[in-house]
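Just one protein chain is left out here, and the rest sit where they should.
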Amino acid sequence: MTNLAVDICGLRMKNPTMLASGVLDETGKSMLVVAKAGAGAIVTKSIGKEPRVGHSGPTIVELPQALLNAMGLPNPGIEAYAAEIAEAKTAEVPIIGSVFGGSEQEIAELAKNMQEAGVEAVELNLSCPHAKGYGAEIGSTPEMVETICRAVKETVTIPVFAKLTPNTSSIVSLAKAAEKGGADAVVAINTLKGMVISPEAKMPVLGNRYGGLSGPAIRPIGVRCVYEIYEAVSIPVIGVGGISTGREAVEYLMAGAKAVQIGTAIWKEGPEVFGKICREIQDFMDEFGYTKLSEMTGVAHHGRT
Amino acid sequence: MTNLAVDICGLRMKNPTMLASGVLDETGKSMLVVAKAGAGAIVTKSIGKEPRVGHSGPTIVELPQALLNAMGLPNPGIEAYAAEIAEAKTAEVPIIGSVFGGSEQEIAELAKNMQEAGVEAVELNLSCPHAKGYGAEIGSTPEMVETICRAVKETVTIPVFAKLTPNTSSIVSLAKAAEKGGADAVVAINTLKGMVISPEAKMPVLGNRYGGLSGPAIRPIGVRCVYEIYEAVSIPVIGVGGISTGREAVEYLMAGAKAVQIGTAIWKEGPEVFGKICREIQDFMDEFGYTKLSEMTGVAHHGRT
Amino acid sequence: MRFKEPLIATAGQFVMVWVPGVDEFPMSVSYTGDRCGITYQIIGEGTKALAYKKPGEKIGLRGPYGKGFSIRGKKLLFVGGGVGMAPLAPLVEMAAAKGASVDLVLGAKTRGDLLFESRSAVAGARVHLSTDDGSIGFKGLATELAQIVVGKQSYDCMYACGPEKMLAKLLTIATEKGIPMQASLERIIKCGIGICDSCAIDGKHVCRDGPVFSEGDLRRFTELGKSKLDAAGRKIPI
Partner (left out) sequence: MRFKEPLIATAGQFVMVWVPGVDEFPMSVSYTGDRCGITYQIIGEGTKALAYKKPGEKIGLRGPYGKGFSIRGKKLLFVGGGVGMAPLAPLVEMAAAKGASVDLVLGAKTRGDLLFESRSAVAGARVHLSTDDGSIGFKGLATELAQIVVGKQSYDCMYACGPEKMLAKLLTIATEKGIPMQASLERIIKCGIGICDSCAIDGKHVCRDGPVFSEGDLRRFTELGKSKLDAAGRKIPI
């Protein structure tokens, strides 16, 4: 019998799909809905110290194979959000708390709050491309990534995932820095920095002008990043970017990902996309004679390196 | 009457569209076909010193809104290519010679050969993401970009365009370096480094594993790069990436591009796409009361920095 | 405000209106058919900037989004509170045109705030007015008037849009009388496409699963008329 279960840094997932941070995860009830729809784990919205309303509208542009978003990290602040986590925890899947901050101290403190709120792992958003002073702005050099990971590791006891930006000439250096700083896993990729201009309005459409590109359009970039990182580090890699079918999830697994995250696919297919993707992975494994996920992990590297 | 003409570093173009390097430009006759179809200028394939057969197949993957290619800079070498340039020059549009090389000396020498072959400007491919030792590998630090531009400027008298890679945390630094090194214009963007894996074959599809992503999928990234560069340098910017309609060309113009290049659109629409795009730019200008291209250049920045 | 661009929308659906340089916000479609349109109340920066636009000036539109109303039965009751009448107006017209018997309870703070009274009357609806200040019609809340109207006749379905306290009260009335109900809800809408969670109500999403919900969902909503999320995602009382 094929088995979709996977253990990532001690988190037991019944399948390798996780809800990506920032999508349908501002409220506990929505996270429950996604868990019920089949997600193997849930990553929360990226949470900061204080409440933030995010950028003014438009916050999203729909493109044929992508979304461009500049939500601007809206969130109710860690204190209020604890109640949402408590509610999400009633689902029987691991909850991973995503945090963002402007310095390693702030991030470490938030990670601690997350641990206290009861999450099973913390994900550091070192990669949001459209919030001044946060995300990619502090996660684009290996030195900063290493410093932040180390600070967090010294503060919490739960596993730490570092989510990296593809807006760099070498995501491999960032991944190595995360590993050196003690991160337990890396997550790749966050969105690519982009812009859409309205010729009629003569200005960028997003209220924030710049935003992050996600969805099918970026999948080849995400797969490439995971493939490169897998060759360079020995901690697990979690793949994310443009997955909406089981076959696409398998692409990431074969590139070296131990689990995958899914966000934008919910736009076209709703939360049910998780169940669909899992069934498709299963069908693929049945057809090609795989019985465990580990038999697929990284096989696209065989005969190389 | 609306006028599509534009003068870029002394090159007189009857409209702002150029054929992008690497697409239908290995032979003089194909470049003539593209010129006849309406392109305002032609950029040649990137040419090196010696003949190169490029990577083994597959060299291309078709995606819903993008192509992933790893041609591997196949070219007959500058000596043999001179005949193709001679033939292309019979078209009445400027021919821009694209070159790639492994060091500033090699690139400068090739630029000189190009000038001798009769091109009106030279474009430096500092950005191909899939050829070992060339392109982005030598164009990803500001220092290298500046050194190469300077070496070329010291060698040729025709205008020098630096084509930059988006696979970086700051394309702005690369553009500034090009300007400092004396480049007369910057071209943004080349393709994004990507990979597609075949789950059935358990390996990357491209013979070279890695390739460059082009087409509509990358347009928001190209527009963002041009927008950022326009605010940082005073030399002209030439926009490229995912353009296949007049409206999309206008997006780039409003972001700050003085001219645009078009490559992947030929896949779906053939060389006739140039004529179509020009008509659509004209229609847009008529509808919104623009009479000259310069009235649109960079307007998406108004009311900002 | 009517649009030149074609838009195929049903009553109850909404569009995202972009006022360039200012903001983007949701507006119900108040005219359907060949020339769609919206009807708005000036609330803050965004709607004020919209009001300053001259005819022919460009605004951005995306949508329509969400699930609209559907006509169920022959004897229908509509209850519109204030600008909540906007999405109901095209539905009243459609129902009347289909030959349904239409009662409309139209409420507002004061006479000047009543929306689409004559449009609905012309369409053939029996219009029952209520104002908080009694400047015209019944003096009191629309829910009080609805309670009276409901007592006189049986209905196949109730359609409502307006302040959420009003909707919650109407749900109680509908439940007591066993009348099916459809109501259009408001939450902060940012993405409009069901991914950002800002419009969440009990795990459902106003932008995608709504804005129109039926009595089944409405009864399950623990947050109805009680709490909603603010722009930062904090739960605040209604």
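The first chain written gets the first letter, and so on, giving A, B and C; residue counts start at 1 in each chain.
Just so it is clear, a residue touches a chain if its C-beta (ideal position, glycine included) is under 8 Å from a C-beta of that chain, and two chains touch if they have at least 3 such contacts.
This one's a predicted model, so the numbers in the text were calculated from it and none came from an experiment.
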item	value
Shown chains touched by the chain that is not drawn here	B
Interface residues of chain B (partner: the chain not displayed)	22-27, 29-30, 32-33, 45, 51-54, 56-60, 62, 67, 69, 71, 74-77, 80-81, 83, 198, 200-201, 203, 205, 207, 263-264, 266-267, 270
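The rule we apply is simple: only the chains that are shown with their structure count from here on.
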item	value
Identity of the chain that, by mean CA position, is farthest from chain B	C
Most centrally placed chain - per-chain CA mean versus overall CA mean	A
Chain centre separation in whole Å, for chain C relative to chain B (CA means)	51
Inter-centroid spacing, chain C versus chain A (mean Cα positions, whole Å)	37
Centre distance in Å when chain A and chain B are each reduced to the mean of their C-alpha atoms	33
Where chain C touches two or more other chains, by residue	21
Multi-partner residues of chain A (each touching 2 or more other chains)	200, 203
